[in-house]
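All protein chains of the complex are present and in place, except for one that has been dropped.
Per-chain numbering from 1; labels A, B and C assigned in written order.
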Amino acid sequence: MGNLEHSCGVIGLSLDTKVAPFAKKALRVIQHRGQESAGVAIFNDGHISYLRDMGLVHEVLRGSEYYNLTGNVCIGHVRYSTEGESKASNCQPMTVTTSYGDIALAHNGDITNATELREQLSKKGWAFLTTSDTEIIIRILAKEFNETRDPIKAIKNTLRMIEGAYSLTMLIGDRLFGIRDPMGFRPLCIGRLKEGNVVVSESAALDVTGGEFIRDVLPGEIIEVTRTSFHSVRTPAPKNPAHCMFEWVYFARPDSIMECREAYEVRKRIGQILASEHPIDADVVVPVPDSGRAHAIGYAEGSGIKYEEGFMKNRYVERTFIMPVQKQREAGVMLKLNPIRSTVKGRRLVVVDDSIVRGTTLRKLVQMLRRAGAEEVHVRIGCPPIVAPCFYGVDMKTRGQFVATGRTVDEIAEHITADSLGYISIDGLVKALNIPYQDLCLACLNGEYPTPIPGERQRFQTRLNEHGQ
Amino acid sequence: MGNLEHSCGVIGLSLDTKVAPFAKKALRVIQHRGQESAGVAIFNDGHISYLRDMGLVHEVLRGSEYYNLTGNVCIGHVRYSTEGESKASNCQPMTVTTSYGDIALAHNGDITNATELREQLSKKGWAFLTTSDTEIIIRILAKEFNETRDPIKAIKNTLRMIEGAYSLTMLIGDRLFGIRDPMGFRPLCIGRLKEGNVVVSESAALDVTGGEFIRDVLPGEIIEVTRTSFHSVRTPAPKNPAHCMFEWVYFARPDSIMECREAYEVRKRIGQILASEHPIDADVVVPVPDSGRAHAIGYAEGSGIKYEEGFMKNRYVERTFIMPVQKQREAGVMLKLNPIRSTVKGRRLVVVDDSIVRGTTLRKLVQMLRRAGAEEVHVRIGCPPIVAPCFYGVDMKTRGQFVATGRTVDEIAEHITADSLGYISIDGLVKALNIPYQDLCLACLNGEYPTPIPGERQRFQTRLNEHGQ
Amino acid sequence: MGNLEHSCGVIGLSLDTKVAPFAKKALRVIQHRGQESAGVAIFNDGHISYLRDMGLVHEVLRGSEYYNLTGNVCIGHVRYSTEGESKASNCQPMTVTTSYGDIALAHNGDITNATELREQLSKKGWAFLTTSDTEIIIRILAKEFNETRDPIKAIKNTLRMIEGAYSLTMLIGDRLFGIRDPMGFRPLCIGRLKEGNVVVSESAALDVTGGEFIRDVLPGEIIEVTRTSFHSVRTPAPKNPAHCMFEWVYFARPDSIMECREAYEVRKRIGQILASEHPIDADVVVPVPDSGRAHAIGYAEGSGIKYEEGFMKNRYVERTFIMPVQKQREAGVMLKLNPIRSTVKGRRLVVVDDSIVRGTTLRKLVQMLRRAGAEEVHVRIGCPPIVAPCFYGVDMKTRGQFVATGRTVDEIAEHITADSLGYISIDGLVKALNIPYQDLCLACLNGEYPTPIPGERQRFQTRLNEHGQ
Partner (left out) sequence: MGNLEHSCGVIGLSLDTKVAPFAKKALRVIQHRGQESAGVAIFNDGHISYLRDMGLVHEVLRGSEYYNLTGNVCIGHVRYSTEGESKASNCQPMTVTTSYGDIALAHNGDITNATELREQLSKKGWAFLTTSDTEIIIRILAKEFNETRDPIKAIKNTLRMIEGAYSLTMLIGDRLFGIRDPMGFRPLCIGRLKEGNVVVSESAALDVTGGEFIRDVLPGEIIEVTRTSFHSVRTPAPKNPAHCMFEWVYFARPDSIMECREAYEVRKRIGQILASEHPIDADVVVPVPDSGRAHAIGYAEGSGIKYEEGFMKNRYVERTFIMPVQKQREAGVMLKLNPIRSTVKGRRLVVVDDSIVRGTTLRKLVQMLRRAGAEEVHVRIGCPPIVAPCFYGVDMKTRGQFVATGRTVDEIAEHITADSLGYISIDGLVKALNIPYQDLCLACLNGEYPTPIPGERQRFQTRLNEHGQ
């Protein structure tokens, strides 16, 4: 895929000291989950203040405007956004005032019944100020909070109405909550600092603040976080979750641990299995940097073929957060990657990347390697063919964009001009993840959705027949 | 007062051509009504798009982001804001989506029952995303629109709930409305261009777009504006309006005509009456530029004392729209104004300004003139002493800030170190305005509020006794 | 002319305290002399540091970069620039290092033999890093300083080589000098603060720093300024200077005093004489704001016709310092000025402006007044027709740009669509200035240049015949 630019990230901190500097550090660690906008909402002296805007964490959270935000409890957000939603008014955390205090919400995911809810609430006369799912959640929450005057009841009632993928951090007044949807699509974990407690999308954020990882928030769990404790307000009965496999394959930082599985380790195992599923006689294994590096190391280990760097990656790349990211990604391949001759020339190469969505980048890379004198270029991909859209927070909403739509693997190989192409199998991927098949969301790979999506097949209803499980 | 920086301004245009360039021109003409944020909302192809942000009109409405906004119908806003509300999320026009289409609203004024409405609606479970009165109006409107599906009924129902000062421009889908509160506190007028029709805070905006002034919107009137017509949806029965005298005294551009009275002309007349009320033997009349210029010309005319420029005004002044404007105003007097020696030295001066709020600037100016050799400095003010707060859209909310609070005119003269001080009388002002006493809001001068304000006296209840009318 | 945007300005300060805050204040007062770039050079601890860049004073001299500049002696500059020279590398003060210390130079004016000197020095093998005259001066100076090791001899030798218009402030190491060319084209004066001494383009800058005016630097004088004294290093024998009449007519602030004549007072006198030279039966005199205001007050006084404001001037105007200023000036007339109806409608107007260069703005203004209902529009101009280029620091380099080139006054009146047009006569102007004819530069009015300009007539050689003096 080539670029760590996806999916949003959330944090929540309750400390015994000024929280702003910690929030900034933590958000910078999860910056890869969203580069379009950043923000925090901090409780102080009866009210919630916020600072949020378009830009990177260090561009938004700075100056006296930021460091004057006092208060010990906060939530924060980094947003990746699809075209058309690039509006300052959609920046998060979102905040509202109610009769019984302020509420702030940060959301990572996609609400699958958002359109339906929006319609239903609109018919009741609700007017929406933004186009974001988050407004739907926070306003239902505010209404429930107003009626119940009980934060926890309000949360529970709200969650009953919304479907889809969500990892939330939330302030109701000065009370901080971390919530994960019942399927556990997106990651969320808790950790402990010297100064208090944290809930965050990825465990890597704990290291930089000197914290220690405690555990993942469970699918469906609601945790209240205070500076001294975590209180599991609701621990749902165990049922089959639907962890997004893409978090390990690509989204999460390699140093993040989700469901006790570190992304780096999983990626390396993917590479090893890929080597056994799609062996090839070659001279050298090279990654597409940076996303394919761990998979390539695994492939090298599994195949016994030696690992080399095959591309130089230029770090000085323009960033325009107005433009949709995809366009840039395609335009700048040659400015960003350049072959390393000694690795490439006269060699039979295995090029390993994490995944293929559109295939445009990979096609250019293969051609670049040939021009640099590669004898053979064999492509190996650490994710099975993507054939179905994602409704759970990944910016792949239409089948038309996938190179794998209506093409066989051979046809894709031809399209990207590779000598051979091998995708890891779904079974191989599941094995690498070491998470039961029925506990994963593989919807983009097999078209079976863990939650009801109009016009799409639902998981388990079809799986038994097809996979015999 | 010294600075044209107040009160907000609104526009609405319905043209037979792309509206964006016209909207920008019109907003720039009313830029003096608000320099903190600017924005437009434009209807196009079933939806309302917007561009709004902190900054001056030419800083916000520019580039492809602005000129790519197609559509022929729009509203726009410039905002002046008090401290604490300097938030990008409070920028206007505000927009919402509803079941039956998008709504956009631009608001100039203050809703006096905002706190009460907010509380009442909050108790019903409404959560507010902003701290702005405008959200209250637009959300009530959206609810009413949803229930009635009739824009006009919805507007009427909404207006029934809100009290205070408001001149509104509004899009309900592609339908454009201009509305003025029943008291007519803030100005609003309609005009005709070659390309269509306009509703705008000040008539001066018509000139720059090549338009012609038609008339003021009546107090309490709702006008639907199309590119070819104006339709008065509601023409309320005549009753006593409460036009803010400050619009003529200071806020409006001198070239704007409100209630058939041009601000410049009124100001000059104020000066003439001031001359008769507070004559003095002096050598020269000088204005505090730029706001006191017309008053000074009138005073010169009335007194027969010759008019001169007494101060040079430096136009190159820093603008920070984060900082509340007042602080700057006080800090920079000496950088901004400098005496002209030939006018001042050895002369007995009459210094004329539009009004005194805090008195700090004027005190510095008097001292500056003395240092420059003025023999005598007599101050004349085109507005009676301000002694009561404004709840109708002017940033004077507390009695503590007024120099006239608890001071006689002589004490104020002493405070500002003037040899003499004369304020125009309320009767003089009313005469200059040539608007019946009972049709004006003079609340900041006499503490009698045209609408019920908890803890304050209401107009007419006390007036009869005090003024014998 | 309509815009105070011209000609550059210089300062020099020697204080017993940190000079940076004073320098900023002083430069802001002379900001009208140049808005393209700003800068200071400050001597500290054996070296000269500088901060200079494109932008207004408050945009360039700010932040820790500025306030960390310690040192008690400095020079400063604001630059107005013509197209093609808008380069950061031309920003002033210019600084050089030499064997015997650093030198810094700020220059207001035009060196008439610059091309010749540049050529001559180039032939000696000198290479120039910038296109600015200032580099020529500073490098000759450095060379002379190196040879003589005597700052004063070096200055004198340098001045012997350069011709034209220059008011200079200069640091040679920690020694501060103020210098005016032998003709005294551009103003320069000295003043005393509580904290030390100042040399500056305009006396108005003294007021804001709490200083007192001492006197003008004499034409041809070199003054060394220390914190406690002024030492006139060279007081040239009296001869006919050539003060630029335009400084009083338009460039200088009205509150500045040059050659004991305040600009405001001169302008008013111009108006009075204009009234006697070009009387007209009219209802009202209106200025083109802000530049024509003093002239108009004078005209009103002289004619007995009453003075009124006829235009509202919009202060919120875009500034792009990349673009040459002229283009903007023409484009934005309607956005900037709007007629005040009560003054204009049905009236016979006398419109007074300081000068006409191209005539485009004035033409638009006259038409604007007609559309606003003016019955007659009579234009009176406080400067005789400009017919010849300026080589002494004003951005009027070609005859082709002048509306008066090849047109009679009647033809110009027709061109600008005025009912009548009257320029003050040269004699009238000289009388208003109350400076002997032979002590003024009137080259742009009569084509007689005070210094030899190839292809142009020289002053005195022709004057005797033509003017009988």
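The definition used in the following text is that a residue touches a chain if its C-beta (ideal position, glycine included) is under 8 Å from a C-beta of that chain, and two chains touch if they have at least 3 such contacts.
In this text the structure is predicted, and so the values were computed from the model without any measurement.
Colleague: Would you list the chains present here that the left-out chain is in contact with?
Modeller: A, C
Colleague: Sort through C:17, C:70 or C:97 and give me the one touching the missing partner chain.
Modeller: Missing-chain contact among the listed residues: C:97.
Colleague: With the full complex in mind, choose from A:14, A:31 or A:72 the residue touching the hidden chain.
Modeller: Once the missing chain is taken into account, the touching residue is A:31.
Colleague: Using the document's contact rule, name the residues of chain A that touch the chain not shown here.
Modeller: So the residues of chain A touching the missing chain come out as 4, 25, 28-29, 31-32, 35, 56-58, 204, 207-208, 253-255, 257, 262, 264-265, 268, 290, 293-294, 297, 300-301, 306-309, 311-316, 318, 334-335, 338-343, 372.
Colleague: Name, in rising order, the residues on chain C that touch the hidden chain in the full complex.
Modeller: Residues touching the hidden chain, for chain C, are 53, 65, 88-89, 94-99, 103, 118-119, 122-131, 135, 138-139, 141-144, 146-147, 322.
In the analysis below, only the chains that are shown with their structure count from here on.
Colleague: Once you draw an edge for every pair of touching chains, what topology comes out, line, ring, star, complete or other?
Modeller: Topology of touching chains reads as a line.
Colleague: I need the chain pair with the most C-beta contacts, please.
Modeller: By number of C-beta pairs in contact, the leading chain pair is B-C.
Colleague: So the centre of each chain is just the mean of its C-alpha atoms; given that, what is the distance between chain B and chain C in Å?
Modeller: 38
Colleague: Quick one: report the Å distance separating chain A from chain C, using the average Cα coordinate of each chain.
Modeller: Centre separation, chain A to chain C: 61 Å.
Colleague: Any idea how many Å lie between the Cα centroids of chain A and chain B?
Modeller: Each chain's C-alpha centroid was found; their separation is 49 Å.
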